[in-house]
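Presented below is the structure to which this report refers.
Every protein chain except one is present and positioned as in the full complex.
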Amino acid sequence: MSDTTMITNMLTIMLLLVGVFFMLAGTIGFVRFPDFYSRMHATGKCDTLGEGLMLVALIVYGGATFVSVKILFLITFILLANPTSTHAIAKAAYDVGLEPWRSFDSEEVAWLNTDNTGNTGNASNTGNSGEGRAGEDGGEGR
Amino acid sequence: MNIKHFIATYIIVFAFWLLLSAHFDSFHVGAGIICSLVVAYGTHDLLFTGTGNHTLTKTLRFIAYLPWLIYQIVLANIDVAKRALSPRMPIDPRVVKFKTILRGDVARTALANSITLTPGTVTIDIVDDVFYVHAIAKEPADDLLEGAMERRIAHVFMED
Partner (left out) sequence: MTGALLFGTIGMVDVFLAMAILIVMASFVSLYRGIEGPGIFNRIIAVNVIGTKTIVLLVLIGFIYERPDFFDIALVYAILNFIMTIAATRY
């Protein structure tokens, strides 16, 4: 085994390990987080980067071949498609009227923030943003 | 039927065919020529809709924007991993809305996807020019409302 393959293999293994770590962290977050919208954070970000890193590792392992070009297309597509589908799911849930989970001590902070916010009218913190939308089954699952 | 768009689409589709098939004998290349003709005929008016001027500058600026975006994605992942793995789970979700200054559809899509990929924020909805963003805690929401990313996107798409 020559030195170059050794370095390539080391780099591949390192990238794979980091990618799989992010993927596992995202999965744990996906199971642990208390509400639907927080789970979107875990899946939308960690899966994108985890997969990107693992596929980059496989490109490093495979070298410059047609297979690598295919994997490169795959990475580009995932980078475009994963945030878009995350956004689509979040929009669907928000349209149905699923309300975000709030921790107990954050309500006062939100009101305080609305009162003396610096950029006027630009940044109103909407604690009751489900208002005006169909909110009939907001209890259907956080 | 715009013949220039048709030829451009044909070349792009055929290049994709050659890259993905990776066979260069006469049967595969011939099938690629025929299939690309059919696909280009069907889709040549979808690919180039409403591209304005300065396309090259925008593309170059977008490529220059990518490293910063990747850096932000890495930060976002470390952030989410920290929040998911810490026993106290320090999250305090909230929905924030703000008005954007961007006008083009592509620019808004780029901003929405960038928001989703950067630390602590996910785009929920875009109604006209108002973004509904879900932030996982207070600090990411404040960072977003400063509008640094919006200015970068505006610079990329030459709307500043």
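First chain written, first letter: the chains are A and B, and each begins at residue 1.
By our rule, a contact is a pair of C-beta atoms (placed from the backbone, for glycine too) under 8 Å apart; a residue touches a chain by one contact, two chains touch by 3 or more.
Treat the numbers as computed from the prediction; the structure is a model and nothing was measured.
Listed here are the chain A residues that touch the chain not shown: 1, 6, 9-10, 12-13, 16, 20, 23-24, 26-28, 30-31, 36, 39-40, 43, 47, 50-51, 54-55, 58, 61-62, 67, 70-71, 73-74, 77-78, 81-82, 84-85, 88-89, 91-93, 96, 98, 140-142.
We adopt the following convention: only the chains that are shown with their structure count from here on.
On the chain A side of its complex with chain B, the touching residues are 21-22, 25-26, 28-29, 32-35, 37-38, 40-42, 44-46, 48-50, 66, 69-70, 73, 80, 83-84, 86-87, 90-91, 94-95, 100-103, 106, 109-110, 113, 119, 122-127, 129.
Of all the residues in chain B, the ones that touch chain A in their complex are 19-20, 22, 73-74, 76-77, 80-81, 83-85, 89, 91-99, 112-113, 116-117, 120, 122-125, 132, 134, 136, 138, 141, 145.
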